[in-house]
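In what follows, a single structure is set out as structure tokens and then discussed.
Just one protein chain is left out here, and the rest sit where they should.
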Amino acid sequence: MMPGQGMDSRQAPAIVVIYHSGYGHTQRMAQAVAAGAGAELIAIDAEGNLPAGSWEMLAAADAIIMGSPTYMGSVSWQFKKFADASSRPWYTEAWKDKLFAGFTNSAAFNGDKLSTLNYLFTLAMQHGGIWVSQGILPSNSKAAQRNDANYLGAYSGAMAQSPADAGAGEMAPGDLETARSFGERVAGVASRFRR
Amino acid sequence: MMPGQGMDSRQAPAIVVIYHSGYGHTQRMAQAVAAGAGAELIAIDAEGNLPAGSWEMLAAADAIIMGSPTYMGSVSWQFKKFADASSRPWYTEAWKDKLFAGFTNSAAFNGDKLSTLNYLFTLAMQHGGIWVSQGILPSNSKAAQRNDANYLGAYSGAMAQSPADAGAGEMAPGDLETARSFGERVAGVASRFRR
Amino acid sequence: MMPGQGMDSRQAPAIVVIYHSGYGHTQRMAQAVAAGAGAELIAIDAEGNLPAGSWEMLAAADAIIMGSPTYMGSVSWQFKKFADASSRPWYTEAWKDKLFAGFTNSAAFNGDKLSTLNYLFTLAMQHGGIWVSQGILPSNSKAAQRNDANYLGAYSGAMAQSPADAGAGEMAPGDLETARSFGERVAGVASRFRR
Partner (left out) sequence: MMPGQGMDSRQAPAIVVIYHSGYGHTQRMAQAVAAGAGAELIAIDAEGNLPAGSWEMLAAADAIIMGSPTYMGSVSWQFKKFADASSRPWYTEAWKDKLFAGFTNSAAFNGDKLSTLNYLFTLAMQHGGIWVSQGILPSNSKAAQRNDANYLGAYSGAMAQSPADAGAGEMAPGDLETARSFGERVAGVASRFRR
């Protein structure tokens, strides 16, 4: 805090986006969320490990936004390896009362994406966290267009849909804008919380 | 069984489709499933009650296929009233080892439809049942068309998506054909099961 | 706000506990949560209806804590009737950014109570809400006693377990104290949140 600032002046909340991406789609989504949230990014690698300094960043975060592709009905094993490793901060309740949120990408419109978001929620609950919804009503009338905000109709977190044979460069712009807007929302909620 | 029939000769399995529909979409889906399955239909009414004789039909069924719109993230309260009333056969394990399956319709592509199917699964599990998946791989490549079989990418049961301002007459033909095909699959599984 | 109060002075958050109870157990739990939270209580009746003034109380609430017995694997139909009726504030996003939390009671230790809490979470997400975890680590060592805080090992909300043949008066004191403590926690989180 700068000297002379009043009680209500506060730094921007520290937000971390931690994600695993197999083929680059979830990475683009993570970048969009982070751009909206003003967040730092942590990429889980192909062996489920984190870069040096990641656990310290997570410990210092006001909000942790988690992302994973949906593989075989839930987060990738690499993401789950991170989740299992988080049993250490769990044990000391180090992440209690942090804000959490989540996002996922998969090839089909439904494709059990909700199962992935539900898992991310369950993980956040085990840590004693507070979970932020997506907060954008679905675009689901006859006039709805593929690139409308929340065209997929997600609630618990942000979703993207990318055909199985589409590269990361071919993601729907609307899904990425939804992700960016979701990041912005999480930052807004975080700024309303007193530390 | 007719006299003289061999041990492998058997009647077609008795299949019941029980559903609630608020605006007619889930009803059309139920009719499609029933057509595919060769099933009898039971409609839960607007007060959550069943027609006379329904509990007897359910007791005699080899397979029970359950359908509901997704309202506020799960089955309608009318469907849930039926589910709660099924505590009577639950208590006597009267539905144990029956086959079960489920389907749902809602306005958005995702729209928490999986939450509804997961609930129908949970209900079937409480009854000691055996749950049949949808069994159709999703159509999720760049070339996918809206009326392809399983365009939505469901696994645990059949899903349909109908815009919020679209009448039951405007449902996607592909979703209805997916429902019909799903009914056919459940009947096929039922016929493989020895009573 | 009283004139002359600083920006940080604020009233206690308005918290509502809304619940359905079939046999009185969930009611006792609701009373314990409300005592801890300093909350007003709304009882959903046997037909799934609310007392006059309830929707106004809900509209004015900073936090809505929802409770239901677990019947046949999810909330009771009476609770679901309330949930379905909440499609009206959903449509206008009237409950967006409220805090939400949940609790449930059933006869078995596990008994699919998580399915009920997951549904309450899904409902809160549809409303664009923010979900508060239980925040008490489980008591799960060999020395654990039945009346320890969070003996059941819940995370997403508060759980109680009451044998099928035990009246509401026979509930485990530890489960009720866990519920009270959970209410206190939700109030604490609510007081940290700027309106």
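Odds and ends about this structure:
Should a chain be cited, it is by its letter among A, B and C, assigned in written order, with residues numbered from 1 in that chain.
Following the convention adopted for this analysis, a contact is a pair of C-beta atoms (placed from the backbone, for glycine too) under 8 Å apart; a residue touches a chain by one contact, two chains touch by 3 or more.
These figures come from a predicted structure and were not determined experimentally.
For the options C:14, C:33, C:114 or C:190, the residue in contact with the chain missing from this view is C:114. One of B:19, B:71, B:103 or B:155 touches the chain omitted from the figure, and that residue is B:155. Contact between subunit B and the unshown chain involves residues 6-8, 93, 96-97, 118, 121-122, 124-137, 155-156, 189, 192-194. One chain is missing from the display, and on subunit C it is touched by residues 73, 106-115, 138, 140-142, 144, 151-156, 159, 161, 163-166, 170.
Contact between subunit A and the unshown chain involves residues 48, 71-78, 80-81, 83-84, 86-87, 90, 112, 115, 118-119, 122-123, 125-126.
We take it that only the chains that are shown with their structure count from here on.
Each step here moves to a touching chain, and the least such steps from subunit A to subunit C number 1.
Where the sister copies subunit B and subunit C meet, the same residue numbers recur on both sides for over half of the interface positions.
The rotation that brings the Cα trace of subunit A onto that of subunit B spans 180°, given to the nearest 5. Chain geometry summary: the mean Cα position of subunit A and that of subunit C are 26 Å apart. Separating the CA-averaged centres of subunit B and subunit C is a span of 32 Å.
Contacts with at least two other chains are made by residues 118, 122, 125-126 of subunit C.
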